[in-house]
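Shown here: the complex without one of its protein chains, the others still in place.
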Amino acid sequence: MPQRRIAIWILAVPLVIAGLGLIFQGLAGAYPALYFTWGFFFEAMIGGLLQGVMYSLVALGFVLIFKASGIFNFAQGSLVLFAALTMVGFIEFGLHWILAAAITVAIMIAVAIAIERVVLRPMVNQAPIILFMATIGIFYFLDGFGQLIWGSDIKILNIGIPTDPQFFLEGVFEGGILINSFDMVAAAVGAVLVAVLAVFFHKTRIGRALRAVADDHQAALSVGIPLKTIWAIVWSVAGIVALVAGIMWGGKLGVQFSLALIAFKALPVLILGGFTSIPGAIVGGLIIGAGEQVAEVFLGPIIGGAIQDWFAYMLAMVFLLFRPQGLFGEKIIERV
Amino acid sequence: MLVTQATLDTFPKLLLEHARLRGGKPAMREKDYGIWLSWTWAEAAENIRALACGLAAMGVTRDDRIAIIGDNRPQLYWSMTAAQALGAVPVPLYQDSVAAEMAFVLDHAEVRFAVAEDQEQVDKLLEIRDRCPKLEQIVYDDARGMRHYTQNFLQSYASVQDKGRAFDKENPGFYEAEIAKGKGSDVSIFCYTSGTTGNPKGVVLTFDNILITARNAAEFEELNEGEDMLAYLPMAWVGDHIFSYAQSYTTGFCVSCPESGATVMQDLRELGPTYFFAPPRIFENILTTVMIRMEDASALKRRMFHYFMSVARRVGIAMLEKRPVGPLDRLLYWLGDILVYGPLKNTLGFSRVRLAYTAGEAIGPDIFDFFRAIGVNLKQLYGSTEASVFITIQPDGEIRADTVGRPAPQVELRIDDSGEVYFNGPGVFQEYYKNAEATRETKTEDGWVKTGDAGFIDDEGHLRIIDRAKDVGKLNDGSLFAPKFIENKLKFFPNVREAVAFGHERDHVTAFINIDLQAMGSWAERNNVSYGSYQELAANPQVYEIIKGHVEQVNRDLSQESRLSGSQIHRFLILHKELDADDGEITRTRKVRRNIVIERYAPLVEALYSGQNSCYIETELTFEDGRKGVLKADIRIEDAETYSAQSPQAQAAE
Partner (left out) sequence: MEGTASEAQTVGPASASGAAARVSSEVLLSVENISLAFGGVKAISDVSFDIRKGEIRAIIGPNGAGKTSMLNVINGFYHPQQGVITYKGETRKQMRPHRAAKQGIARTFQNVALFRGMTTLDNIMTGRLLKMRSNILLQALYWGPNQREEIEHREFCERIIDFLEIQSIRKTQVGRLPYGLQKRVELARALAMEPELLLLDEPMAGMNVEEKEDMCRFVLDVNDEFGTTIALIEHDMGVVMDISDRVVVLDHGAKLADGTPDEIRNNQEVIDAYLGVAH
């Protein structure tokens, strides 16, 4: 019953946030080192949620490929980097950013088709682990290829998104809540992207074909699902999602090699949300983003900082223990 | 609202009345191609009219017998009414009976016409057609697989209805006139009883028998037209005839037919009936399934389930019977209803059940209490085909697992010197068709009917049944031996599917046991016991240990009751195959045919009394398609502890 589940989430989220706030308020009473006001708490929470949207953007790419082919695409991070590098490259040629983005989309589709042709097609019916290894190859190739063409300097990607922080709710909380406008734009873009993807996969039959392909290649072929077309489509979509993530992350951190590594931040998101669920990727991202931000701000002073570096992985490990299929993932039950 | 006018004394008359009063309300539903379809009373009436006229056009006249064969389908229920409209008598047959069994009934009842559900039933009829010269025409409903059946005595249901519509136009007033000729004292139906021995007997029931009995019970239970009933038990069984046919006509409620035999549990859940009947074994299966599923659930869910079930066991029945319960318990039960009982009832399809009956044999007290504790108003009744079902019913507020209730309205009871129960009332059957001898044996001149059951009326005025009267035997030391009582005690363990006890004119009691493959199989899976077949699992020493524990528990219980302590089980064995209706070992309604079992397994019975530790046996078995095979096995025989009547200390067996 998905509706019931959604209702539970909607009811549970504010309760959890309020509960966390109360816990920290209590902690602040016990540890004088800890500074707590509700305004500060909400600021950290919202900042974290917005950061979480950014994680989700990357995780989405993984989910798409995993749904379609049952493989964990190690190369998603390098797709993000490659897309961002390409776009910056064209902007540096003096093109308007919209034009640059359009060209990059075309290039990402070409890359997707090439991957399907050169790497995936010869590997139909191979074990997932082999396909996974292939994606590692793709990772290194794209990583090197991108830097070969566009150079390895850190580049600035600016497409005119305002980056100045803004104050909200000054009447409610003392000093108001400070929110970065760039993060808000990113969140809005993320929301639009998810909506488009949801329509694409749930309101069209591609969703069913996708699941079929992921489940059994041979059977999918036998009912006439064009495996190659589906893969090309999915990798193209994943490439476009990578571009969006690249624009956002590149705009925030600058376009550089480390962009490829944010893929590792997506891993705990996937474990939380489930590898096969688009809403899972979103919720997982939000939980991790908000969780690590709040933990950093309020637990940091108590147990010593740098929580942000390991919090997500800890949370993922706890999930692996209790709910290995993730919050929204499908529990695969095999009959032996 | 009950239709009680004396003029509405037949089903066809009631049908016309319902079509007039509540023509737009649903009369029947059926799930087909995954969708629930429904027919209003008006539509049902039109369908029946067309069919009746079609049958008349085919030559059906008053007093003809029409066989009705198939799963529960609206079209087959309508065939009954259509036959009755013409003054013909419907003879429903068990849909899973083999061709030879059908041949006897068709021949005995002198059936001229048959309405069959599908190819499977038509094939059986074609097979025995030579042996039933009186059978003239066959009408089939589902044409699938029958494209090459060109025989001219085969007609489709739809084509008969088409002919009927034409006939109706040509003969205006015919249909109404035929219905008006019917009266309450006319024969309404032949119900063939499966019988534990010999050929089936055709119980002749009139409209008065059935309608008065059905109406009395409906009034007693305050049934109304809003009830929902799922018709899934064989149409040939008198219970289905009363619950999903007669009572629907007397009160106007809607009856739903499941998609297929295999989907009953899912259809039950989707439909959520308010009025439900099931024999004890179905409640038992449901409980077993629930318990197995809980074993597989997460620890948290399991703990929650067990906690709230203990609450339910403590106060659930009191809550159901509206007796006073403490506020804390009330709160806990309310919580349990939200967290456990409600969702559970919902998955089982019992959310809306106002009244659930069980009958046919004794129900395990644990099973009975489980359903009552979670708020399902489950009651027992005692009935028989010869009584048009109702002999006794448990009134609300007086419900116990070990009695079958008070006499139904207008029914009288009498217990004779040997302990056998007799009844008299409006539902008493007319006769066994063409079997005056059997009629004389069962029914006295003044209408009292022998039930064949031994029982007594307890201090509260409730009837308690111990066993079949003829099965109550004596051990060599003269003490009472009630096999059914012992067998039921064994069968109350979920691991035991069937049991047969021996002891009449013997020194002590012994038993055959059939393990329950679902329950024991799940146990085997949990304990990593591998097995390839029923036979292999049945012979497993660990399984023997478990069953031995159950047998000894029964012995302890028996030792508590002075009259029965002599009936403790000294030795037992686990049979290598399930007792099977195809082999004639049990009836279609799953009653053990004791004599046949004794005959087929004579070496095993002797071995039980000879002190051997094992016994070799070859058993012939029949597959569903009628072919035969031989099953060979070496069967272990196990001794069980017995207990002295006074103290619970064990004494060595033999």
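Chains here go by letter, A and B, matching the order in which they are written, and residues are numbered from 1 within each.
Here, a contact is a pair of C-beta atoms (placed from the backbone, for glycine too) under 8 Å apart; a residue touches a chain by one contact, two chains touch by 3 or more.
Model, not experiment: these values are computed from the prediction.
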| item | value |
| --- | --- |
| Shown chains that the omitted chain touches within the full complex | A, B |
| Touch with the omitted chain, as defined above, among A:H96, A:R121 or A:R208 | A:R208 |
| Contact with the hidden chain (one of B:E259, B:D337, B:E386 or B:D516) | B:E259 |
| Contact partner of the left-out chain, one of A:V223, A:I303 or A:L321 | A:V223 |
| In chain B, positions touching the absent partner | 32-35, 119, 122-123, 126-127, 144-150, 259-260, 262-263, 266, 623-625, 627, 629, 631 |
| Chain A, residues in touch with the chain not shown (by the definition above) | 199-200, 203-206, 208-209, 211-212, 215-216, 218-227, 229-230, 233, 330, 332-335 |
